[in-house]
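Got a structure for you, written out below as structure tokens; questions coming shortly.
What you see is the complex with one protein chain gone and the rest in place.
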Amino acid sequence: MIALTQLLGAQTIWLFEQFLGLRSLFWRTVASLLRRRFRRSEVIEHAYNFANKSLLFLFVTMGFVGMIMVFQACFQAQRLLGDMTLIGPAFLQLVIREFAPTIGGLMIATRVGAGIAAEIGSMNVTEQIDALRMNGADPVDHLVAPRILAGVVTMLSLGIFGALFMFLVGGVTAKAAFSVPYSTFFNMGLIKPLDVMSFLNKCVVYGFVIPLVAAHAGFVARGGSEGVGSATTRSVIECSLWILMFDLGIGAFYFILQRAIG
Amino acid sequence: MSALVRRLGAPVTSAARDAGGMTLIAWRALRALYPLNIEREELVRAMYKFGYMSLPIVAVTAFFAGGIMVLQAAMYVAQYGAYTFVGWAAGFVTLREMGPLLIGLMFSGRVGANNAAELATMTITEQVDALRVLAIDPFRYLVVPRLFAMIVMLFCLTAIGDLVAIGGGALIARLVLGIEFRLFFDSVSAMVVMGDLTIGLVKSAVFGLAIGVVSSHFGLTVKGGARGVGHAVNACVVGNAILIFVVDYFITALGT
Partner (left out) sequence: MIRFEHIKKSFGEKVVLDDVSFDIPKGRVQFVIGMSGTGKSVLMKHLVGLLKPDSGDVWLDGENITRLTEREFYRVRKKCGMVFQHSTLFDSMTILENIAMPIRKHFALDSKAANARAMEALELVHLGKEAKRLPPELGAGVRKRAAIARALALKPDYLIYDEPTTALDPIAARRIDGLIREMSDKTGVTSLVVSHDVRSIFAISDSVAFLYRSKLQFLGTPAELKATTDPIVKQFINGLSQGPIT
């Protein structure tokens, strides 16, 4: 019991330290973005890399999530309601509010975030970042700001593609396994402007958070190839946690907003 | 033309090689079960390291998973007044789907990636060869105990996570929807059947096996120095995510 308390305490302190480090990196990045001290061509290059690297992976995972969810939903609807006309629109609503941004974010954290942490981490342990600073180039302008903009672009575009793909796969699954006609399934009647706003909001926030947290993990990497390995591992976990945290926060915000509007 | 074929064929052959290697690992690990032949000490060590040390992260993940699901259900509850729906979301969806899935992904990120990195480092620094020279089978010593530790610990962690997830759901239901705890737990116990819980736990054990196999494979087949370690870790988490979703799909399709 004491050991467990110690473990929890140590993790809390660790989390707090992370938070402080992230906060300072966050403000430096915002300053860099506002002053536009980054190269636009680099943003495009990174976005191109990120998106291409994760497209196939994202489609595979999102496709399977789509199948699983529709399977479960149809089965439950069959059991509880006996009516599957609402499956399509309700599924789309859930995809847009929840699954597309969050599962997509987790996958991009795995694919892109880990890559950023490994890259910046190995630059860090081989003293390339010190070399940058010696040459008067600010690592935040140079390494972090363009990746963050690219992350937002990637997350938005892949989020939209992922959501569409998931909806498509869901429709095909419902037709194949439960003979729900396409015309019934592909119905966007339930989508409200707030749903789309929460979707875009989540994508932008995740797109910002993933590169930020991953870059931070890279900057604090210490000691050779093992340091790079642990930075990579840590970035996956930390990115995922932040995503879940924001998911809950943004979700709650929009829920309250929706209720206030009526 | 032949260049094109080669370009298209390369990912296929490498995927086939990975699949073959992983099947072999799974098969050899299964053979350690009968006659039972697992390094006890290593097993305990791995269980402590993988299970106990992942407890906080699993608890946090499970809490969020429960909360998020209740929140999503809350939208419909507010719209249609269907309060029983909350119990369904927290119980059915979390215990059967999202809980094992998110906890599995987190476990892959923490334990799987760690294991891949450690095995990869041991491989490139010749520590694995050192074991062989000391006449110790690296597979028996390094892979089998860790694999079984992952299966057992992910199962246990998911069981604990289920409890935390219900708690998280209850808290969010209370804070956002104003549903009393009592009502919430009544709804959960009315909507959840034992089968949901069992399927969720079975899934988590299979995820544990998948994570163990994938991370051992990519760790032991590492090539080329420190950069190789990074690649191995990345390939491991990506492979795990894909395998987790695929396995989840098949269990879902079979289970319903």
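Each chain carries a letter (A and B) given by its place in the written order, and its residues are counted from 1.
By definition in this document, contacts are C-beta pairs under 8 Å (C-beta built on N, C-alpha and C of every residue); 3 or more make two chains touch, one makes a residue touch a chain.
Bear in mind that the values here come from a model prediction, so they are computed numbers and not experimental data.
S.K.: If the full complex is used, which shown chains touch the chain that is missing here?
M.R.: B
S.K.: Among B:6, B:132 or B:223, which one touches the chain that has been omitted from the display?
M.R.: Result: among the candidates, B:132 touches the missing chain.
S.K.: Hey, which chain B residues sit against the chain that's not shown?
M.R.: Touching the chain left out of view, chain B contributes residues 121-122, 125-127, 129-130, 132-137.
Simple rule for what comes next: only the chains that are shown with their structure count from here on.
S.K.: Mind checking the centre-to-centre distance between chain A and chain B? Centres are C-alpha means, answer in whole Å.
M.R.: 19
S.K.: Can you list the residues on chain A that touch chain B in the complex?
M.R.: Residue positions touching the partner: 4, 7-8, 11, 57, 60-61, 64-65, 67-69, 71-72, 75-76, 94, 97-98, 102, 106-107, 110-111, 114-115, 118, 122, 224-226, 228-230, 232-233, 236-237, 240-241, 244-245, 247-248, 251-252, 255-256, 258-259.
S.K.: Enumerate the contact residues on chain B facing chain A in the complex.
M.R.: Chain B residues touching chain A: 52-53, 55-57, 60-61, 64-65, 67-68, 71-72, 74-75, 78, 88, 92-93, 96-97, 102, 105-106, 109-110, 113-114, 117, 120-121, 124, 172, 176, 225-227, 229-230, 233-234, 237-238, 241-242, 245-246, 248-249, 252-253, 256.
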